[in-house]
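Every protein chain of the complex appears in place save one, which is left out.
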Amino acid sequence: MWQQFTIQLKPRNRGFHLITEELTSTAQSALSGISVGMFHAFIQHTSASISINENADPTVRQDLEAHLNKMIPELAPYYQHTYEGPDDMPAHIKTALIGNAINIPIAEGQLLLGTWQGIYLGEHRNHGGSRRIIVTLHGE
Amino acid sequence: MWQQFTIQLKPRNRGFHLITEELTSTAQSALSGISVGMFHAFIQHTSASISINENADPTVRQDLEAHLNKMIPELAPYYQHTYEGPDDMPAHIKTALIGNAINIPIAEGQLLLGTWQGIYLGEHRNHGGSRRIIVTLHGE
Partner (left out) sequence: MWQQFTIQLKPRNRGFHLITEELTSTAQSALSGISVGMFHAFIQHTSASISINENADPTVRQDLEAHLNKMIPELAPYYQHTYEGPDDMPAHIKTALIGNAINIPIAEGQLLLGTWQGIYLGEHRNHGGSRRIIVTLHGE
């Protein structure tokens, strides 16, 4: 059994955002029919990332953004790809490191996320707009 | 054909650890029945990572830990999420960058790892305790 959905996220500010509910609500009825399988989410962009991290304290998401901005600064003197703005090249590097897809196991109609795990959108542009994610479910 | 296992790893010190044997031994008989498929391992935590890297020289794992500790230091002045200890926020950042899951192709009952590839647990807390991994196999 395969099912696939396109989800258009609402636009968000630069930084990390919990999107667990927004991603899974569309797939809920498909999920509920799977006793064992996989949930895959793939963001069709190169300046926004998708990952799994702590779902409780919002300062985790703020600190992650703060540290990435230091580790991957804007306006590094060796950047050549500058014509899309100072936030663009760092956004590509962040996406390369964090990744653009996640794969979560399914059991008994539920995502097997740990207690403290949630799905993060990493919006790495200042004005990234609405991002598109392909969700593919597969199982039996 | 789908099979799923929960593996409770033994507790380990902070750093990178080869867990190929510990992960695959439980799944061995399921693996042996798959002629082509995928092996997925997912760690249900946000301060420990799972990845694939060099399986021979232990100094690779030590150097990886040393460099990550420099690249993602404790006690950065901009961290707000500090109440779980100085090792906690760096652990979340390391996990975001390295990832919490791997997907390895299967052929003829074997994982298609390269000669020098092994599976790493990245234990990013000082006292992380036992970590839980969901292994999902799927194939024909």
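A and B label the chains in the order they appear, each numbered from 1.
Going forward, contacts are C-beta pairs under 8 Å (C-beta built on N, C-alpha and C of every residue); 3 or more make two chains touch, one makes a residue touch a chain.
Just so it is clear, the model here is predicted, and its values are computed rather than measured.
Visitor: Going by the contact rule already stated, which one of B:Thr26, B:Thr82 or B:Asn103 would touch the omitted chain in the full complex?
Guide: B:Asn103
Visitor: Contact with the hidden chain only, please: which chain A residues?
Guide: Considering the whole complex, chain A reaches the absent chain at 2-4, 40, 42-46, 71-72, 76, 78-81, 89, 92-93, 95-97, 99-101, 103, 132, 134, 136, 138.
Visitor: Tell me, which residues in chain B touch the chain that this view leaves out?
Guide: Against the missing chain, chain B presents residues 36-38, 51-54, 57, 59-60, 62-64, 66-68, 70-71, 97-99, 102-105, 107, 112-117, 120, 139-140.
The rule we apply is simple: only the chains that are shown with their structure count from here on.
Visitor: Degrees of rotation, nearest 5, to put the Cα trace of chain A on chain B?
Guide: Rotation angle between the two copies comes out at 120 degrees.
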